[in-house]
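Working notes, beginning with the structure itself.
Partial view: only certain chains, each at its native spot in the assembly.
For clarity, chains are labelled A and B in written order, and residue numbers in each chain start from 1.
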Amino acid sequence: MTLTVNGRPLETDAPSLEALLAELGYADRKVATAVNGTFVRATLRAETSLAPGDQIDVVVPMQGG
Amino acid sequence: MALKLYDLEVGSRLLLGSALYPSPDILRRAIAASGAEIVTLSLRRETAGGRESAVLVSLIEEAAVRVLPNTAGCHSVKEAVTTAQMARELFDTPWIKLEVVGEEDTLAPDPFGLVEAARILTSDGFQVFPYTTEDLVVAEALLDAGCQVLMPWGAPIGSGRGLNNPYGLRTLRAHFPDIPLIVDAGIGRPSHAAEAMELGYDAVLLNTAVAKAGDPIAMAAAFGKAVEAGRLAFEAEPMEERDMASPSTPLAGLPFSMSEA
């Protein structure tokens, strides 16, 4: 299926958000996630399944004012 | 008397932003030179294999400062709320510098979205630092929404104009004598920061004025001193301004004159 990850289209079979993060190499990275603009806490990533067209955001700490 | 921002007693009354520095090392040394105990960060999508974020995170950890995450760039309540929730998990803190942008040219806060987002977040357990204007009524609404700190602007973000409306800021201070008030944004020079503190503001938050200075580290030190100077002066009760002159050197005993018996 096709998802939008951090604003870019991605072809994947990842059944869950956790699986997607693993596939993207975020497995052991400290990130925060949102699906379709709604926050998904880390503990719920495994049980969060993904559907075609879902928009996923994966964010990390960055400089800010 | 120390300043308390929610749970935290802070020594330094200068809060520093972490953006726009020439290099991570200069950021590190600027933080140290400023004496800041609170540094703002943002959340962004990973870029370039995550080096930048990793470097930043370890730099902040070594600096042993308290992180104040922001919602910079959010234009809607939902974006701001989701960003705050992601920040809480990522930084493991209830603190959030709440920005809801209302207008592009000035990056002015949206008072409507700001109050709504503040209400949602405080009821969800956040400790909100709202970036707002000097508007008294909006300030009142933010306190009703559960904010226990207010951060009115001095001038638009990154403009370096100083205090655009000293009257409005003075009025806000007089109206909320017991609420921690932090001038956030618009400060360009140490004299601006000292002026804000002399008005009785509890602290100053700035970023661009340090990061974009020719020598960010020296400028960070300059702002550290200016904030201390302004606070000391506020507590030491400055003299009254006068319209006419008043000799500092006493006239009694002035030579070459006849003494009044």
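Just so it is clear, a contact is a pair of C-beta atoms (placed from the backbone, for glycine too) under 8 Å apart; a residue touches a chain by one contact, two chains touch by 3 or more.
Fair warning: this is a prediction, and the values are worked out from it, not measured in the lab.
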Copies of each displayed chain within the entire complex, written as a formula: A x4, B x4
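As a convention for this text, only the chains that are shown with their structure count from here on.
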Chain A-facing residues of chain B, complex: 17-21, 27, 40-46, 50, 52-53, 56-57, 60, 69-70, 72, 78-79, 82, 85-87, 89-91, 157-158, 185, 207-208
Residues of chain A that touch chain B when the two form their complex: 6-7, 26, 29-34, 37-39, 41-42, 57-65
